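One chain of protein is taken out of this complex; the other chains stay put.
Residue numbering begins at 1 within each chain, and the chains themselves are lettered A and B in the order written.
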Amino acid sequence: MSARSRTLALHGAVVAAILALHFILPDYHHGILARTMVLAVYAMAYNVMFGYTGLLSLGHALFFAAGMYGMGLSSIHLGFSPGPAIVCGVAAAFAVSLIVGILALRTSGVALMIVTLMFAQAGWYLVLYFGEYTRGDEGFVIPRAARMLAGFDLADASNRYIAALVLFAFGLVVTLKAVESRFGRVLVAIRENEERARMLGYDVFRYKLGAVVLSGTLSGLAGACYGILFGYVGATFASVQYSILPLLWVLLGGASTVLGPFVGTYFMTYLIDISSAYTTAYMLVAGVVLVVLTLFARQGIMGEVRRRLIPWLP
Amino acid sequence: MDFGPYLVLAVLEGSVQAAVLALTAVGLSLVFGVMRVVNVAHGEFFMLGAVAAWAIAQSFAGHPAVGFIAALVFAPLLVGLIATGADMVILKRLGYDPENTIVATIGMLYIIQQLTLMTYGPDARPVPPPFNTRLSIPWFEWGDGGLALVWPWGLSTTSYKLAVIAAAAVILVALWLAISRTRAGLIMRATQQDREMAQAFGMPVAWVNALVFGLGAGLAALAAVLIVPIQQAHYLMGEEPLLLSFIVVIIGGLGSLAGTVAAAILIGMSDGIISVFFSPTLAKILSTLLVAMVLVFRPQGLFGHPPR
Partner (left out) sequence: MAAVNLLATKGLTRTFGGLVAVDRVDFAVPRGQVRALIGPNGAGKTTLVGMLCGRIAATSGAITFDGRDITELPAHRRIAMGMAYTFQVTSIFARLSLRENVALAVRRCGRLDERQVERKVAEALSRVRLTEPADQMAGDLSYGHQRLLEIAMGIAQEPQLLILDEPTQGLADSEIEGFNALIRSMAGATTIVLIEHNMDVVMETADYITVLNFGEILAEGKPQAIRADAAVQAAYLGSA
């Protein structure tokens, strides 16, 4: 089997398996998987920048929230139907990531982390400041009537699962395409040795900007879809916690693997869900996982799988 | 109240804020300067200081001053000890790699915060101040008989707030003397200048790291003990000082002590003043954007000199 077809077979099998689970899973697990798939797209987007390009952002919530609020505000205040509202959200995330990229990429390393963090904090405060429109911390609900997409009621759990799966498959295709393309190879080269990549004649800044914009726009798509699928838009999604979570998911699942972000998101969602049944301090799990991962398992789950079992894993 | 007295009030509140902020930020700056570690858990050490102060003050009966003084001594020590342990168990094993340590300190942030939630609970609890006399402040007004002294209603502060400002100033001067005049300070500065050289000269770099991390956390805890009679101890109270300390350390120039103090005064005052006249949220938006822009266009900070 050629490298290309075995990659297609593997990822096709994952999507098919999730489709099969749709008919089997009990409600609780069905719901978690639907949510995980949407958040996994956010994690995959984060991975484009962190895993493949080696740029650690602490402010991705800004892009996620740009997509979510671009969708939500245009839906509530302008009466947009889901399609245009999602487009609106994606456009907002594209614009925000372009501006943040142009500014933040003048820095690198620790400074880049702090700059992205600060931009995201400013975005979060903006949501709170314009509480008149955003309803601040409390957030707002997208009414059921505004969640009809091409005749499908997205408030219905079954439709929602399928919609999430379509989004997830789209995310997989985009990241696979990006990673295996010339563009993706250059991103990896920049991660490995930026100066060498520059001296091979690559315009490093433009490639990095491309990575930020792709990552930010895809994050925005995930945010917009999360809002429309689950019918709620709130400031939590703009807070620093939602910048840390994708980092956590990607580290756990395995940075610079295509399936890692999904695996990490899935495990972490369960861990947090289970622990929140026992204690309000469920974020303790996140803290412990972060420390343990940095100390003992930098590769993450799929990174280990690649190292031990499937060396060709993309 | 007229504009003038209002401004005086804002400046006073801003000074208290700036004093506490300077202590906290100097702790963060020290850790960054000597260890090159960006400690995202710094705010949680601040919070731990406040919670420890409450616990210590609780266990002393009698005059509030007794419990408070005990807290002032023991809370920073306790927090410093915890931080030293965290450095030896976690950060040292990561070899102080910048990205890994940031991720690990994010993990520590959640661990400390959530453990506090599990044990101390979600309530905000006060610590009584050791003394708290209300002091009215006079204001000058042009009246019929020329310049007259008036006592506008609401223009007042407390003796405790003034003591906080004084205490922070004393601690900062003592810290500066310790760093510039003592042998321990010399070793710290040597490590900051050239870590490998310091190691080659047989300086105990591992211990310097552990102690500096403890000292940084202890300073944050000390600041928290000072402020806890004015604010209350709460498990989420670390977020704001963390963000403000970041802002201050970056605007002041990473690792520069004098710059940090200057920036703390600038940010503490302007935050206080903008918050009084406009909205606190707007103040936060402006200062976070300012920090981002400083890092992008002037990475050495507003007060630093460009590297040659």
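Here is the rule we go by: contacts are C-beta pairs under 8 Å (C-beta built on N, C-alpha and C of every residue); 3 or more make two chains touch, one makes a residue touch a chain.
Treat the numbers as computed from the prediction; the structure is a model and nothing was measured.
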item: Visible chains in contact with the missing one; value: A
item: Of A:27, A:138 or A:195, the one touching the omitted chain in the full complex; value: A:195
item: Interface with the unshown chain - residue positions in subunit A; value: 182, 185-186, 188-189, 192-193, 195-204
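Here, only the chains that are shown with their structure count from here on.
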item: Of subunit B, residues touching subunit A in the complex; value: 38, 90, 93-94, 98-100, 102-104, 106-115, 117-118, 122, 243, 246-247, 250, 279, 281-282, 284-285, 288-289, 291-293, 295-297, 299
item: Subunit B-touching residues of subunit A, taken from the complex the two chains share; value: 56, 58, 103-104, 106-107, 109-111, 113-115, 117-119, 121-122, 125-126, 128-129, 244, 247, 251, 279-284, 286-295, 298
